[in-house]
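Every protein chain but one is kept in place in this view of the complex.
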Amino acid sequence: MNTWLEILLYVQIALSGVCLYRIIRGPTIPDRMVAIDIFGILVVGVCAIISILTGKKFIVDIGIAWIILSFIGTLTLAKYLSGKKLNE
Amino acid sequence: MTMVAMIIISIGVLFNFFGCIGLIRLPDVYNRLQAATKCVTLGCCSILLGVFIHFGFTDAGIKGLIAIPLLFFSATVAAHALIRGTYHFGVKMSDKSVKDDYKSASK
Partner (left out) sequence: MRYVAFFILGLVFWLLLTFKLTVANLIAGAVASLLCTLIFARYYFTGVVKFIQPQRWFWFLVYLVRFIFSCIKANLDVAYRVLHPKMPIRPGIVKVKTSLKSDFAKTLLANSITMTPGTLTVDIIDDCFYIHWIYIRSEDPEVYTKMIMGAFEKYIKKFAE
């Protein structure tokens, strides 16, 4: 059972690598930002799988904190894209 | 119980895989955002549901359960902000597009 879970963990990390490919190769700036957003969501899945695999429960907390920080970061990048100041 | 959790996590990773294929294959940034956001959000919600089923009603399980609506709303709102910013940034839509009603309204 644990072996299958480890395989799933490696697949999930490889998918994050796919996002890195889009971050490096993206033809325009918004492509890279979309890839950063998706990367942040995928890391939450990695945290959840690690917490089952090792049995340490505090890793789910790290996932929740990661959701909120990734959301704020993406909103800031989107504000920059639409050409507004940060206090509008 | 562990078996059910494994199956749900596997389904989640499968949806994440589809989302990442969409991120590579689709032609322009709007379609990529669309495919990737839908698939990856539902995939990660499914993995967190697997965490809840594995741990049951303990502290980690409840945390996994309340992470689901949090992830859901943050992902949809972030996608909306990104696509609006992309349009105002001036990225052209791909050649296959047939209609654009937003062009006259955004001026």
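Observations on the structure shown:
Should a chain be cited, it is by its letter among A and B, assigned in written order, with residues numbered from 1 in that chain.
As a working rule, a residue touches a chain if its C-beta (ideal position, glycine included) is under 8 Å from a C-beta of that chain, and two chains touch if they have at least 3 such contacts.
Since this is a predicted model, take the numbers as computed values, not measurements.
Note on the chain not shown: across the whole complex it touches B. Residues 15, 18-19, 21-22, 25-28, 30-31, 33-35, 37-39, 41-42, 58-59, 62-63, 66, 73, 76-77, 79-80, 83-84, 87, 93-94, 96-102, 105-106 of subunit B touch the missing chain (whole complex, contact as defined above).
One rule holds in what follows: only the chains that are shown with their structure count from here on.
Work out the mean CA point of subunit A and of subunit B, and you get 11 Å between them. By the touch rule above, subunit A contacts subunit B in their complex via residues 1, 4-5, 8, 11-12, 15, 18-19, 21-22, 28-31, 33-35, 37-38, 41-42, 44-45, 48-49, 51-52, 57, 60-61, 63-64, 67-68, 70-71, 74-75, 77-83. Those residues of subunit B lying in contact with subunit A across their complex are 2, 5-6, 9-10, 12-13, 16-17, 19-20, 23-24, 29, 32-33, 36-37, 40-41, 43-44, 47-48, 50-51, 54-55, 58-60, 63-64, 67, 70-71, 74-75, 77-79, 81-82, 84-86, 88-89, 91.
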